[in-house]
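For reference, the structure I am asking about is given below.
Just one protein chain is left out here, and the rest sit where they should.
Which chain is which? They are A and B, in the order written, and residues in each are numbered from 1.
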Amino acid sequence: MNTDGERMYKFAGDLFPICRSITGEGVVKTLSMISDYISAKMTIHQVPSGTQVFDWTVPKEWKIRQAYIEDEQKSKIIDFQKNNLHVMGYSAPVDKWVDLDELKKYIYTQKDQPDVIPYVTSYYKERFGFCMSENQKNSLKEGRYHMYVDSELFDGNLTYGEVVLPGQTQEEIFFSTYTCHPSMANNECSGPALAAELINWIDKRKDNRYTYRFIFIPETIGSITYLSRNLEHLKKHMKAGFVLTCVGDDREYSIVESKYADTLADKVLENVLSYHAPQYKRYSFLNRSSDERQYNAVGVGLPVVAFSRSKCGEYPEYHTSLDDMTLVSESGFQGAFDVMTQVIEALEYNYNYKINIVCEPQLGKRGLYPTISQKGSYDEVMAIKDFIAYADGRNDLIDISNIIKVPVKRLCTIVDQLNANGMLEQKR
Amino acid sequence: MNTDGERMYKFAGDLFPICRSITGEGVVKTLSMISDYISAKMTIHQVPSGTQVFDWTVPKEWKIRQAYIEDEQKSKIIDFQKNNLHVMGYSAPVDKWVDLDELKKYIYTQKDQPDVIPYVTSYYKERFGFCMSENQKNSLKEGRYHMYVDSELFDGNLTYGEVVLPGQTQEEIFFSTYTCHPSMANNECSGPALAAELINWIDKRKDNRYTYRFIFIPETIGSITYLSRNLEHLKKHMKAGFVLTCVGDDREYSIVESKYADTLADKVLENVLSYHAPQYKRYSFLNRSSDERQYNAVGVGLPVVAFSRSKCGEYPEYHTSLDDMTLVSESGFQGAFDVMTQVIEALEYNYNYKINIVCEPQLGKRGLYPTISQKGSYDEVMAIKDFIAYADGRNDLIDISNIIKVPVKRLCTIVDQLNANGMLEQKR
Partner (left out) sequence: MNTDGERMYKFAGDLFPICRSITGEGVVKTLSMISDYISAKMTIHQVPSGTQVFDWTVPKEWKIRQAYIEDEQKSKIIDFQKNNLHVMGYSAPVDKWVDLDELKKYIYTQKDQPDVIPYVTSYYKERFGFCMSENQKNSLKEGRYHMYVDSELFDGNLTYGEVVLPGQTQEEIFFSTYTCHPSMANNECSGPALAAELINWIDKRKDNRYTYRFIFIPETIGSITYLSRNLEHLKKHMKAGFVLTCVGDDREYSIVESKYADTLADKVLENVLSYHAPQYKRYSFLNRSSDERQYNAVGVGLPVVAFSRSKCGEYPEYHTSLDDMTLVSESGFQGAFDVMTQVIEALEYNYNYKINIVCEPQLGKRGLYPTISQKGSYDEVMAIKDFIAYADGRNDLIDISNIIKVPVKRLCTIVDQLNANGMLEQKR
């Protein structure tokens, strides 16, 4: 297995079959596999059911063993063992024979996509339910049916994982991804796979300026729980944060901006995407869908954006049985990885720079500029001259990249050249 | 008479026949009819001719009894009794037989609209004149003509009316309309009719936060006179002001923005119009035409915009005999009334709101959000979630409406729901 993309695709595939929910064994198993994959240490946190977290309460833990509907011939018309989307998430137990009419009250379908099994949950009100395709529902014959869910809802724990990679400063770059959906590939397994690969890459990188923090949580209740315990720390230290979700497919890149689109996270990701994939999609915070909701909420206000390829809710396979391993790809993962590593490099180099020479420096005598002047010979060296013009103490590296229209990637080389010549001051 | 629009149309028609000018009996009669129409008390102010008001002087009062031109056969070719536009406003008396050539020096027409009688005045230089259609002028035969104006210019008064509806605070919302044009429907009678109906509506509304002030004045000299007596009070208390003019026709809505388009009056009216009539016309202050000129003048600087349907000067019937009761309509009046009542509601609800819960509130447990999660089920509740996201103490209600693209009308309901749940703080 050679490329990052291949590794991430394989790992996502390993995570795919597990039946996860916001609590329970599936989450624990998933965290354990991630812990094995990464080179750094993961801390596992457990928060008891019933704990008050801001306006919410940590729910009971859900254990699911079996779920099916069988007909009078004892033939299972749907079976949780075949596809864990067939049972509504957090279904209470049931064991009851009913008529077709009664059965239908407990069946959920996606009418506008009659072939798919939808993903449906009821976390905060106890009920049970089954999911199947609209076509299958319509084909059911009159008769008696056995609704069977062997599950438990009990006082247990909400479990999440946390990885910290210390840097030279306490300033933090934050990544959040979730581990709470059953067998869906893009809208579940891709996020943790990318996060795990980034951990390994950062862990190998030398002399990191920033401390990097990754959390693997259940969506919504997990981020609220995490914030209830860590809000002051994050407010003090977080410089930029990224929700990673739906990062494995091959479609266009996208960002969900922070509430006012004015944070360092917006700035660096939009800069990198503008060169890497100029047609990327900018969604305003009005189109938010994942944990960026909590990180930007009233009273929280952290500098967090979401990064995706196809954004949650904006692709047809979303939250259905079609979101399987054929929807994601090695190249899809690789592209997302390339963007996020560029983001990290840009942040690491992102100082406010100032040239310590008055007037234009004479680049020729330092071998940075041709000594013969003829028209047409300037273009290849304009990047360095433009960088020098705007490295006036007023702009950080990303500002300069935006102004002079040169990727940060290339400017990092120029910074190194000018530093080697002692021509540059840098400030945070 | 059932609808607001029907009542206003009828009242405008009652005001139409009166020969008004910037002073005189027509104004007094008009104010008396408005006073009878409204449920609140109107105060009548009189300012003597010769009073210095800033750079201007209150002119003499004008009394007009009769005016006509007759030919040698004693046939009246135009007659003030038939249409009061036939005499130039503020004409001095004359009683003289002249040749056609001499007569023509005193006849005013609208060359680019040869069928209409134009509306012409000469307030600040004493002269006399007659108005007729260009076609009629061209058809006049050689001969002797009798020019007759039975008028007086004498030391009298400039008269205006004022209505104040006190609210819970001394902060004021201001409305200005004029009562100085003779028989024109849109560019005269529509403004006072709408203002009178709004007075009755506000007077019935419970618990008004703001004090509402309406003035009925002659244009230009009236607003200058009013400002010369009330400028400090208005500077201290006025939050937003609206000139009401040309509000009875059925064409597109329009605003004339304040001098820098940056006042609460601009903000609230543009917000309401953007939902009520997205194709409304925004005229910059460079296109000003009525008393917004004085309210925004140097040394005044009040937060005042003008509200119209067809703006003064921008419709062909403007300042001609075509601006009659067929140009305005019940539905035209009703639309203008609906806009201004929405403006008032928006202002009354326009606080800076802040959710008093950290992270997203759990709306499900309060019955404000569905408990089952499936894609496609969110849209109808996004308005409340978006309101909550931006109710962070940084925005007032109109800001939030602009950001989340939901009409203030609907947000008022959400404010009531959240207040009922004790979730909201509000600040001025």
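As a convention for this text, a contact is a pair of C-beta atoms (placed from the backbone, for glycine too) under 8 Å apart; a residue touches a chain by one contact, two chains touch by 3 or more.
Source: prediction; values computed, not measured.
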item: Selected from B:Gly13, B:Gly301 or B:Pro407 as touching the chain missing from the view; value: B:Gly301
item: Residue of B:Lys259, B:Lys281, B:Arg309 or B:Lys385 in touch with the missing chain, whole complex considered; value: B:Lys259
item: Sole contact to the chain not displayed, among A:Lys74, A:Lys141, A:Lys206 or A:Lys365; value: A:Lys365
item: Residue of A:Lys82, A:Lys96 or A:Lys405 in touch with the missing chain, whole complex considered; value: A:Lys405
item: Contact footprint on chain B, counting only the chain that is left out; value: 54-56, 108, 110, 112, 118-125, 127, 220, 223-224, 227-228, 231, 259, 285-286, 288, 293-294, 296-301, 313, 318-319
item: Chain A residues touching the omitted chain (full complex); value: 354-355, 357-362, 364-365, 371-376, 386, 388-393, 403-405
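The working rule: only the chains that are shown with their structure count from here on.
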item: Where chain A and chain B are represented by their mean Cα positions, the distance between them in whole Å; value: 55
